[in-house]
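One protein chain is absent from this view; the other protein chains keep their places.
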Amino acid sequence: MMMILFFALAAIAVAGAVSLILQKEPIHSALSLIIVMVALAGLYLLLGAEFISAVQIIVYAGAIMVLFVFVIMLLNAGNEERTNFSRMAAYIGLPLAAVLGAGLVYFVGRGSQQVANPEVVTDVTRPLAMMLFKDYVFPFELTSILILIAILGAVVLARREGDSE
Amino acid sequence: MVPVSYFIVLSAVLFSLGIVGFLFKRNIVTMFMSIELMLNAVNLAFIAFGRSLGQLQGQVFVFFVIVVAAAEAAAGLAIVILIQRNRKTLNVERVNLLKL
Partner (left out) sequence: MSAFLAEHSLIATSIVKTVVLLFLVLTALAYLTWFERKVVGHIQSRWGPYRVGPHGLLQPLADGLKFIMKEDPFPIGADKFVYFLAPLLSMAVALTALAIIPFGPQEITLFGHTSSLAIVDLNLGLLFLFAISSLGVYGVSLAGWASNSKYPLLGGLRSSAQMVSYELSLTLSVVGVLLMAGSFSLRDFIQHQQGWTWHFLPRWNLFAGPLPQILGFFCYFVAAIAETNRAPFDLAEAEQELVGGFHTEYSSMKFAMFFMAEYANMVTVSCLATILFFGGWLSPFPVAGSWSWTLYIPAAVFVICGLMLIWDGITYTTNIGKVELVILGFALTGVGVLAGTSFAISFVQGPFWFLTKVLAFLFIYVWVRGTLPRFRYDQLMAIGWKLLLPVSLANVVLTSLALVVTGR
């Protein structure tokens, strides 16, 4: 049951990533990336990271990607232009890339066989929160300052000339 | 029970697809989205390893990666807006001169 879910979600994620690369319009690429993120949230649930999967959808798919979609709409980002695509590169390069990819998958898979497989622990929100607020409270507060800096930077950068305030 | 190595392999595949997207696309926003794809692949690897070691530090780190990706997306997209305003194009091959 879990294997079926894993393969379904993994297939969706890889299909979304391939579609991100192959689409001509940026808005379709953004939609593909949203699909990848939702599939990844499902995979995090399979790994027992329930809070992180919810955070992934709320923050990543629900806020960061909305920002991307806004910028694409506002800038009317055009299509990808055609490039001079070398036939030779396609005939030799693509099979070689496929071989490289298969080798990557094989070696990474073989190398991570020895990794342990303990049982999935649910109810991680409370220990996670304890860890965030006790052991890692300093990076936590630093990231809040980081976001403040990013907000200020974005507002200052995107301001038009001659704006008051 | 799904072995953790499957998740690692999936993370590697997504990361390499992100690299391919970053190298081959010429629209700045799409390149940015490939970077986000790479970050997501890394998040998956973090959580998979965190589960295999039985610790929660993996999830803590993913939390921080998501927050930093948000800050980076905000600042980066502001820069993209500036590029569009000054160069009237979003094609990185046209943004290759230091002088306007």
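As written, the chain order gives the labels A and B, with residue 1 at the start of each chain.
Note that a residue touches a chain if its C-beta (ideal position, glycine included) is under 8 Å from a C-beta of that chain, and two chains touch if they have at least 3 such contacts.
Remember, it's a predicted structure, so these values are computed and weren't measured experimentally.
K.L.:
In the intact complex, which of the depicted chains does the undisplayed chain touch?
P.N.:
Per the touch rule above, the missing chain touches A.
K.L.:
Which one, A:I58, A:A116 or A:L152, makes contact with the chain that was left out?
P.N.:
Touches the omitted chain: A:I58.
K.L.:
Quick one: say which of A:L74, A:L100 or A:M130 touches the chain that got left out.
P.N.:
Considering all chains, including the one not shown, the answer is A:L74.
K.L.:
Residues of subunit A in contact with the chain that isn't shown?
P.N.:
So the residues of subunit A touching the missing chain come out as 25, 27-28, 31, 34, 38, 41, 50-51, 54, 57-58, 61-63, 66, 69-70, 73-74, 122-123, 125.
By definition in this document, only the chains that are shown with their structure count from here on.
K.L.:
With centres defined as the mean C-alpha position, give me the subunit A-subunit B separation in Å.
P.N.:
Chain centres of subunit A and subunit B, defined by C-alpha means, are spaced 6 Å apart.
K.L.:
State the interface residues of subunit A toward subunit B in the complex, per the touch definition above.
P.N.:
It comes out as residues 2-3, 6, 10, 13-14, 17-18, 20-21, 26, 29-30, 33, 36-37, 40, 43-44, 46-49, 51-52, 55-56, 59-60, 63-64, 67-68, 71-72, 74-75, 77-78, 80-81, 83, 101, 104-105, 108-109, 112-113, 115-121, 124, 127-128, 131-132, 136, 139, 143, 146-147, 149-151, 153-155, 157-158.
K.L.:
Using the touch definition up top, name the residues of subunit B that touch subunit A in the complex.
P.N.:
Against subunit A, the touching part of subunit B is residues 1-10, 12-14, 16-18, 20-21, 24-27, 29-30, 32-34, 36-37, 40, 43-44, 47-54, 56-60, 62-64, 66-75, 77-82, 84, 90-91.
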